[in-house]
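Only a single protein chain was left out; the remaining protein chains are all shown in position.
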Amino acid sequence: MNLIVAIIKPFKLEEVKEALAGIGVQGMTVTEVKGFGRQKGHTEVYRGSEYTVDFLPKVKVEIVVADEMVAKVTAAVVQSAKTGKIGDGKVFVLPLDEAVRIRTGEQGAIAL
Amino acid sequence: MNLIVAIIKPFKLEEVKEALAGIGVQGMTVTEVKGFGRQKGHTEVYRGSEYTVDFLPKVKVEIVVADEMVAKVTAAVVQSAKTGKIGDGKVFVLPLDEAVRIRTGEQGAIAL
Amino acid sequence: MNLIVAIIKPFKLEEVKEALAGIGVQGMTVTEVKGFGRQKGHTEVYRGSEYTVDFLPKVKVEIVVADEMVAKVTAAVVQSAKTGKIGDGKVFVLPLDEAVRIRTGEQGAIAL
Amino acid sequence: MALILLIRWASFTMSLPISIVRRTIWLCLAVVLCSLPVLAEDAVPSMDQRVAALEAYVTNTNPGSSLTGVPGPGHNGWMMTSSALVLFMTLPGLALFYGGLVRRKNVLSVLAQCLGIAGLVTILWWAVGYSLVFGQSFKGVGIGRFFGGTEFLFLRGVTSAPNTAYAFWVSQNVFAMYQLMFAIITPALIVGAIAERMKFSAILSFVTLWMLIVYFPLAHMIWGATGLMNGAANAGAGITAIDFAGGTVVHMSSGWSALILCLIIGPRIGFGREKMAPHSMVLCMVGTGMLWVGWYGFNAGSAVAADGIAANAFMTTTLATAVASFTWGMIERIFRGHASILGFCSGAVAGLVVITPATGFVSSTGAVIIGLIAGSVPYFFVTTVKAKFGYDDALDTFGVHAVGGTMGAFLTGLFATGAVNSNLTSGAALKNGLAKLVTEGGLWHEQLKAIILTLFLAVVATFVLAHVVKMVVGLRPAPEIERQGLDLMEHGEEGYIE
Amino acid sequence: MALILLIRWASFTMSLPISIVRRTIWLCLAVVLCSLPVLAEDAVPSMDQRVAALEAYVTNTNPGSSLTGVPGPGHNGWMMTSSALVLFMTLPGLALFYGGLVRRKNVLSVLAQCLGIAGLVTILWWAVGYSLVFGQSFKGVGIGRFFGGTEFLFLRGVTSAPNTAYAFWVSQNVFAMYQLMFAIITPALIVGAIAERMKFSAILSFVTLWMLIVYFPLAHMIWGATGLMNGAANAGAGITAIDFAGGTVVHMSSGWSALILCLIIGPRIGFGREKMAPHSMVLCMVGTGMLWVGWYGFNAGSAVAADGIAANAFMTTTLATAVASFTWGMIERIFRGHASILGFCSGAVAGLVVITPATGFVSSTGAVIIGLIAGSVPYFFVTTVKAKFGYDDALDTFGVHAVGGTMGAFLTGLFATGAVNSNLTSGAALKNGLAKLVTEGGLWHEQLKAIILTLFLAVVATFVLAHVVKMVVGLRPAPEIERQGLDLMEHGEEGYIE
Partner (left out) sequence: MALILLIRWASFTMSLPISIVRRTIWLCLAVVLCSLPVLAEDAVPSMDQRVAALEAYVTNTNPGSSLTGVPGPGHNGWMMTSSALVLFMTLPGLALFYGGLVRRKNVLSVLAQCLGIAGLVTILWWAVGYSLVFGQSFKGVGIGRFFGGTEFLFLRGVTSAPNTAYAFWVSQNVFAMYQLMFAIITPALIVGAIAERMKFSAILSFVTLWMLIVYFPLAHMIWGATGLMNGAANAGAGITAIDFAGGTVVHMSSGWSALILCLIIGPRIGFGREKMAPHSMVLCMVGTGMLWVGWYGFNAGSAVAADGIAANAFMTTTLATAVASFTWGMIERIFRGHASILGFCSGAVAGLVVITPATGFVSSTGAVIIGLIAGSVPYFFVTTVKAKFGYDDALDTFGVHAVGGTMGAFLTGLFATGAVNSNLTSGAALKNGLAKLVTEGGLWHEQLKAIILTLFLAVVATFVLAHVVKMVVGLRPAPEIERQGLDLMEHGEEGYIE
């Protein structure tokens, strides 16, 4: 099993979710995060004070999938999250040792 | 060492924390997340507009433990987070290469 | 490649960011989290009711780096995030299988 | 008399030589002209009466025979302002004060309860409430001591002309709306004790019954012209108690009912184990500020005039509130190490509650003393007593409103003085003995009677009504609903969306 | 007359024996003394006139020859209070009501629009607006039915003395500011329909033109002393319609313009696909409470006096609003399973809107009926109709204000009664035929004419002006800006920072 971590633009979440559901992914976990990267932030001025905001709002999607799904899921995310503009984000794939469904205690790919 | 990631129902956090403390876990990191899974969301209607909310509030607990603790911790989480109803969440176990305590620079299991 | 996860004190974020930028890290993802650890929380009293708050605000910084950078990045984080007081946080290093830049589809270290 | 004058004059002119007659007619004309109002006094008021009526406008007394049925702009304007201020106390004042104190997942439920009660109570008030409280058609009959009458059902006949039984210069429709605002906030206060765990339908049902059985009779007894406990205005009052702006009617009734209801409904799931800290002390503080500001309408407005009694109420309200707020904060600082915002807010509200029955009756010194007491005794109740007995009075309706209202009603008996309010020593008060009690002491005895009657009515009625509602619609939502929050489950909305 | 009396008296005394003369002089003296003010009537007012003027203060009528040019404290105080209340409706009332309903990333844009409009409209009002609406120098000329005049440009001559064409006892400068607050909130209402997707510069440009072409003429036609549709006060009104506090001028004009503008500008990116739920129902409810409270200034203040008409407006506003709020909530509960906070809030606002034109003209019973209608018909529009036609009236300005304002204008025709407002059956109303319509029925016919004219002006002008603005500055920001939120991109700030 693998943990696929995708950092995407917030407004792309809905599309990514649908793309994933489309290829049979049944679960995912989403976190609001701030991203720092090549994409430039902006400047906010409050009266005299200027603040450069270089952390931009992003959404992190975590999906645990069986090994055979990794490529498919990665591709689906890349495709649905892409705008072609800077700051589109990344997909990271991490190895995973085990997964357990709390409700039933099932383990492995069946728990996903 | 391993990173144990548990996605649980928010109101179970206190119980899980106590269960973990009970078996000697000294640290953990908690994030508010939104989960998509088999558990059905609900519908919100604002005047004419209907929104299906399929991301439900969950809590992610991350615990780094020494290898020998993994099973025990996993079991403790599963037990304390379980309600038996759909949406109870998952426990994922990831391999971990290294851990460092920032304050002291200690490395490995001693840093946890 | 590795995923470096650092849990730090919130007000250290700016320094850590600068330290990382200083050694050539071009991207990172930041999440607000709550940490439970050796650092004592505080007690809040609202009228008659006393609540012990043992989850303290922390910031999680995730940086994916090529293997050769791991040590350097870890060191930079530890150095810049350190106050020497309890609760300074941890750095965890996880193995990473793959990284993709959504915008271009590039893979591997070049995607970071 | 004017007519007789005219006739006499006519017969007198008959007996005079024509030239004198002709010329005297001029005199007569002059006299008649300038005394015209006098001559027609049966029909139109005399100059003196007209001026007296205008003076009565300034001094808020009976206009007599001129300007009757007309509201006075200064008084009417102030009472419209006051009515708006009292509504502001509930919407959004109390809604925010309470809403800030609950958990995030239940904030909307509190707002919905306040809004729902506002609508429901308005309909009740329009249909029967105003008439049952401020009517007089039951006068003389035994029930007249507990209910007003039927003449104003559906606000029939409630026009812009003043109802002089309650105010010489304020339009009755404004008076009716002003009192409606009190009728709205009182049941809304109860919500604090059972916050986060009572079904919306159960609340609306309970409030409907409670208004009919507890509030309307109580309000009539204390404020109705023929009310049993209306010492200040009913010459035939059985209990010569006084309550300027609602220590018994509003705060005791809601506070004690709240206690009973919260005992019957039981504590929130997780009470004592989970963190149930206020989700937004900012909202709570905003609500406090609005309550304080709006309370000027509540207290100074209860003079039903922009007169000196209102002015005194304005001063005592300010002093008691500020002193109580500061006292509560300083007690915390001494015993806990820091003054909390919730402490300052609680103190302010406690001060407002305790001064309420006394506000138009006590001096500045009395107000400061009341402020000191208000800032300390409820503190003891919401911290020590509640912790000791373990009832889940979620937002301290009992600790602040029942305790404060009861104390206030009693302290009014000690500090009330005719020096700031002549109604205590004249008119009805002379006839029913109140004046004697105020001057010679002993008013506290009557106040105690009113306290006991109020407490008794509130407690017994709530006990019965809560059980009725429990049987018919049920009091609590399913545990799963309570867990997830009433906002989503009972109202289908979330308070905040990121 | 007094002089003639004196002369006659003198000639009469000539012809009498000396003793009688001497003694009669005493009589004369007494008479003269007490009628002295009469004698000097050309110079100073008589006692009767002085008292009559004081009575006129109480009854809000013409002071006559005494106390002229002086405001009356009760009325002036109430109107200053009312003006502040109406400003409170916009800042922060409407800003919060609307601000809470948009998404988090656009909350500030709504606040900025309200603030910007407040500043812009004040300047327009000061320079030309007040004069064009309430001046009379165009009287007699054809244009005088649509615009007032030029005598008050830059508020020249607008002092603390009352302009008796509009109020006997309220300072004209207060009246001008009171009406300014209406001029501010009206365009701010439009913002609801095009929220989250219109350029700030486009909004300010559109509002500038819209005020000149739509609001000023409309306000003059309905409320100006020489206005075409001012049935209640213009004896020469062409259309004898009535609108107490702005059903046509404020709600219809903004609501219908909003619909056209939102059709021209098109739906928000993602409309119908993405979740666009209100980011803070708490703010929305706070705004609702403020709107309700402030609306008392709007409606009862529209009597431009603290008199019985204001009192009646206060009552009807309260009843209609509470009933409408409760009705909407209960409809939801029946058809959807739960009463939402947005439902209660929408109902309250709808009630306020619909009662607005009627508030000073209808009885309590009329108000309750209007409340029932207000709580149900707009519900149907914002749910079923909007869903059916698919226009993106983001915050339901059309569904609530256009529909509500139109209904209200019409219902006023059915429920208005001279019993609560004598202006409907006296003075100008007698001359222009309104009195007859009110007494004998048929007013709804005139109301319909006013509705059609208002609708026509709003729709056509908005259509043209929106296209002009589109060509010159453009209506919408770049899609990327809309995506990221107007707060950051148009105003350089974020609403909330963690």
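Going by the order they are written in, the chains are A, B, C, D and E; count residues from 1 in each one.
FYI, a residue touches a chain if its C-beta (ideal position, glycine included) is under 8 Å from a C-beta of that chain, and two chains touch if they have at least 3 such contacts.
Please read these numbers as outputs of a predicted model, since none were measured by experiment.
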item: Where the missing chain makes contact, among the chains that are shown; value: A, C, D, E
item: Residue of D:45, D:74 or D:217 in touch with the missing chain, whole complex considered; value: D:74
item: Residue touching the undisplayed chain, where the options are D:60, D:109 or D:462; value: D:60
item: Chain not shown: contacting residue from D:278, D:378, D:405 or D:477; value: D:278
item: Chain not shown: contacting residue from D:66, D:136, D:208 or D:318; value: D:318
item: Residue among E:128, E:180 or E:373 touching the omitted chain; value: E:180
item: Touching residues on subunit E - with respect to the absent chain; value: 19, 23, 26-27, 29-31, 33-34, 47, 50-51, 54, 57, 66-67, 70-78, 80-81, 83-84, 87-88, 90-93, 95-96, 99, 107-108, 111-112, 115-116, 118-120, 122-123, 126, 154-155, 158-161, 171, 173-174, 176-177, 180, 200, 283, 490-498
item: Contacts of subunit C with the absent chain, listed as residue ranges; value: 11, 14, 42-46
item: Absent chain, residues of subunit D that touch it; value: 5, 8-9, 12, 15, 27-28, 31-32, 34-35, 37-39, 46-48, 51, 54-55, 57-60, 72-75, 77-78, 81, 85, 103-104, 169, 275, 277-282, 285-286, 288-290, 292-293, 296-297, 300, 305-312, 314-315, 318-319, 322-323, 325-327, 329, 336-342, 344-345, 347-348, 364-365, 368, 420
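Everything that follows uses one rule, which is that only the chains that are shown with their structure count from here on.
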item: Numbering shared by both copies at the subunit E-subunit D contact, with half separating same from different; value: different
item: Chain separated most widely from subunit A, comparing mean CA positions; value: D
item: Overlap residues in subunit D, where contacts from two or more other chains coincide; value: 492-494, 498
item: Touching two or more other chains - residues of subunit C; value: 31-32, 94-95
item: Pairs of chains, among all present, that meet the touch criterion; value: A-B, A-C, A-E, B-C, B-D, B-E, C-D, D-E
